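Left out: one protein chain. Kept in place: all the others.
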Amino acid sequence: MDLTWSAEDEDFRAEARSWLEANVPRPALASGDTRDGFARHLDWEKRLFENRWAVVSWPEEFGGRGASIWQWLIFEEEYYRAGGPQRVTQNGIFLLAPTVFEFGTAAQQARILPRMAAADDLWCQGWSEPGAGSDLAGITSRAERTDGGWSLTGQKIWTTRGAFCTHLFGLFRTDPDSSRHKGLTYFLVPLDAPGIEVRGFGRLDGDEGFAEVFLDGVEVTDDDILGGVGQGWSVAMATTGSERGLTLRSPGRFTAVVDRLISLAAAEQTSDPLLIDRVVQGWMDAEAYRLFTLQAVTSLAGGAKPGAESSLNKIWWSEMDIRLHETALALQGPAAEIDDGWMKGFEFALSGPIYAGTNEIQRNIAAERVLGLPRS
Amino acid sequence: MDLTWSAEDEDFRAEARSWLEANVPRPALASGDTRDGFARHLDWEKRLFENRWAVVSWPEEFGGRGASIWQWLIFEEEYYRAGGPQRVTQNGIFLLAPTVFEFGTAAQQARILPRMAAADDLWCQGWSEPGAGSDLAGITSRAERTDGGWSLTGQKIWTTRGAFCTHLFGLFRTDPDSSRHKGLTYFLVPLDAPGIEVRGFGRLDGDEGFAEVFLDGVEVTDDDILGGVGQGWSVAMATTGSERGLTLRSPGRFTAVVDRLISLAAAEQTSDPLLIDRVVQGWMDAEAYRLFTLQAVTSLAGGAKPGAESSLNKIWWSEMDIRLHETALALQGPAAEIDDGWMKGFEFALSGPIYAGTNEIQRNIAAERVLGLPRS
Amino acid sequence: MFFGFDDDQLALRDAVAGLLDKRAGLAYLQNAWTDPTGDPTWAVWPELAEMGVQGLMIPEARGGSGFDWVTMTLVLAETGRVALPLPLAETAAVAATALARDHTLLGAIASGEVVVTATAEVGQPAPSATRADWFIVGDRMFARDDVSLVPVRSVDRTRDAALVSPQAAGHPLAGGTEAGALATAAVLVGVGRALVAMSVEYVKDRQQFGVPVGSFQAVKHHLANAALAVEFAAPTVWAAAWEMDTGAQTAGRSVSLAKAMASDAAERAARIALQCHGAMGYTDDYHLHFWLKRVWALAPAFGSARSHRLRMAGQLGLAR
Partner (left out) sequence: MFFGFDDDQLALRDAVAGLLDKRAGLAYLQNAWTDPTGDPTWAVWPELAEMGVQGLMIPEARGGSGFDWVTMTLVLAETGRVALPLPLAETAAVAATALARDHTLLGAIASGEVVVTATAEVGQPAPSATRADWFIVGDRMFARDDVSLVPVRSVDRTRDAALVSPQAAGHPLAGGTEAGALATAAVLVGVGRALVAMSVEYVKDRQQFGVPVGSFQAVKHHLANAALAVEFAAPTVWAAAWEMDTGAQTAGRSVSLAKAMASDAAERAARIALQCHGAMGYTDDYHLHFWLKRVWALAPAFGSARSHRLRMAGQLGLAR
């Protein structure tokens, strides 16, 4: 056991901190889930890329620094500590990129990753469909063989920031006779291709953070397939591991929220011991998450694959995030109904137990694959 | 809406209060779930009967006062307010008797009820079996036709105070080819019949409050059947309604616990606002239960049948009871580990979400029969 | 002892429910979301007045119908059920009961001419700030000219909220915050019941894994928990109303019980309703969010559950 950082890691932290303190935009940018705000966030992403902070853990050839997973954690901690803007590129960087690294050909990696890092291509996820949510295997969007490649037809929904993105990665059924997890293929699709229509719509807070994507005979090639025809489910599951686990939600996000919560308690001059106790519990939950993550990353750094424990991870952070925001709203009293700051954060936090596999599904997975209970 | 009591009801309350204050034994009797304690509780039951307080809501001919359901509530309130002993006759009075009133012949009523009221016969419930708990329809104990009646063979378990009782009411399979809810019959069985062996065993707190009952060719007659051959399930469900609903847990039980909890908070000179808040929440929960019950009893008094809402009722009181005791233990600090008073009450409260249909089953029932969700 | 409602009370509740179903459905609410101050939103106000809702608790001599709190809470629960974006609780329950029984404004309230809004304390948001003629802050009432208003964007856009700061002495009221707490509790019971009912319908319909999601035990238990919370809160509201009507000594404590139970129950129902709707609940393209956001605005209004528990602690002799 050694919970200290190496000198190299401390140097990395110092460099990140100093750059972020000098560069994080003030005042905070408008929401990246609105058309205007997205454009400003894009500028920020390009700035990050130019300074090689966009994808610190990627190899240098693709725009990264070859940073270790520990340094990635440190960067995240510093990024959120500094109040860095939401990462509008995150669905590409955190969900697609790990899959490209694992399953992409060298040509695909070269084609996709640098442009993703530079925020030239903006990727959104095309998995859910009106009839396939928690039950992702219920996908009916299809890819039909053509002379030159494939023709995609169907409808995707709940595509985060789909209206502002340039490309979509998604699952399509290539074997018309298949059902459930079989016969699916993972496609990479430019959103400006003929036959695609994208309709943005509101999240809970009204920002246009979602889109529906309608595909009608969209032509793509074999080069746009990631990981082989019919392999879509297992390829996608690699991404799901990332989505649920460490990468999407680093501890630094929550320790930063807790710091703001403690400041809020001070600013509101809270004298109610129940509220103070809830703030302490929030700090504890975030600290436990940080330590659980250090333990998990030690295991990953030792060569282990992320497993079903990532379900426990997702349940913890998503429900903690809601409690942290509920505590902040309680500190604010009736003024909490004003729709900015903590209330918007609360609305966003409420998506945690729903997206990337509902927490009901996560608890099933934890029970079946971590504890070994029988599938029903 | 009129939440006042009639003059008649107030007179009834005054009479009950005055008798109880003069007669409730001091100091409190030893646990009725031990052999010694049971005997002392039996004396108390006979005293109650002699003064016509044993079964206030029964007709006078069977030993009651013909009291209204409202007066029954008042009696319970006064009984627990006065710290009256646990009712060791309750499984007969509250579970069997309603079934006898509904399904028994006049001869059965005359044979069973007065002796039950007088605590001459002591009834225990023989429903659960090693393989039939939550899944009560999994009963395998059987009754075989003989010349003179029926021969009972099988094993019952979790029979409350079975080692101290004289009679058992239980479900047996009369149709050997039947399964699940069909082919069951409701039998009344004297525990001193040849072929019966009763083994008492410990509850969580170690008191001998449970028994296993082994039946091997026990002879009973057609007169020992309640409600008809093969009708056991629907006859038993009437009792289940009682067990889950109002009769087993009158609000007076919990308002008395809350009163003791408030006194404990005062005695411990609690200055922790969190503990005080939990005491207040306990009072609120008990008060809500009282009001919910007044609403339900108004409906029953208007002629409605108890329905699936009794599932909500059971979930509420059983989980409230645990919280009330947890709060008391928290007030006591490390000394709470001493196994008397509140700790014993806590151990008893923990049975609430398990017996009479686990709260998981109750939530299924509430969802399916109250809310109309589809059975799975 | 009779814990229930008489035929007149139920008839009035049903009449109001009928009007709201006809005139304040989803399309109405959708419009009110973008235009909370507009005439289409407010067209329901005079219709409610015509039915006697604003004057429900106003003496007949002042143009009302002299009903009681029990009836009022039943009616307010109906307005919560449809998430009505009008200040009926504030006008018909708070103003109508907290003004002196012979106040000249009562007639104008009963007739629907006057709109009153209310908040518990200075600097807290009050709804319908654009349309309100009078502003209640705690136990005082102010004319529109006597307050300064800072419009705020409420999470519930239909609220048209503003922070109210009085600039004059105002008229004294009796029991305004008590009335506000009880009225809000009644609305929350209606909102909570609607959230349970909408969720039940949704999960019966929505199919995943080849079955309705409502057939999964986790979903069943979520909704059983929501129903449990709301159905145990409801009788505390009716009982508090009855105690207010009869001037019971414990009426204040019972109002606190009702508001604390209703706030917690509605918040729980909102959380569960959203989770049971999944992504469909997480878009403002779907109607669930109207009810969620009403809960978030009303649960802390006129005293959070915690503040009412603190008050009860005192009443139970537990305050230190």
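Chains here go by letter, A, B and C, matching the order in which they are written, and residues are numbered from 1 within each.
The working rule: a residue touches a chain if its C-beta (ideal position, glycine included) is under 8 Å from a C-beta of that chain, and two chains touch if they have at least 3 such contacts.
None of the values given here were measured: they were computed from a predicted structure.
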Touch with the omitted chain, as defined above, among B:V24, B:A82 or B:A330: B:A330
Identified contact with the non-displayed chain, of A:D175, A:E219 or A:E368: A:E368
Omitted-chain contact residue, chosen from A:V24, A:I196, A:V229 or A:I262: A:I262
Interface with the unshown chain - residue positions in chain C: 216-218, 221
Residue numbers in chain B that touch the chain omitted from display: 128, 131, 133-135, 138, 157-158, 201-206, 210, 272, 274-275, 322, 329-330, 333-340, 343, 347, 350-351, 353-355, 358-360, 363
Interface residues of chain A (partner: the chain not displayed): 1-6, 9, 70, 262, 265-266, 270-271, 273, 276-277, 279-281, 283-284, 287-289, 291-292, 294-295, 297-299, 302, 309, 311-312, 315-316, 360, 362-364, 366-368, 370-376
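We take it that only the chains that are shown with their structure count from here on.
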Between chain B and chain A, distance of the C-alpha-averaged centres to the nearest whole Å: 53
Sites on chain C at which at least two other chains make contact: 216, 219, 306
Per-residue overlap in chain A, given as positions that touch at least 2 other chains: 272, 274
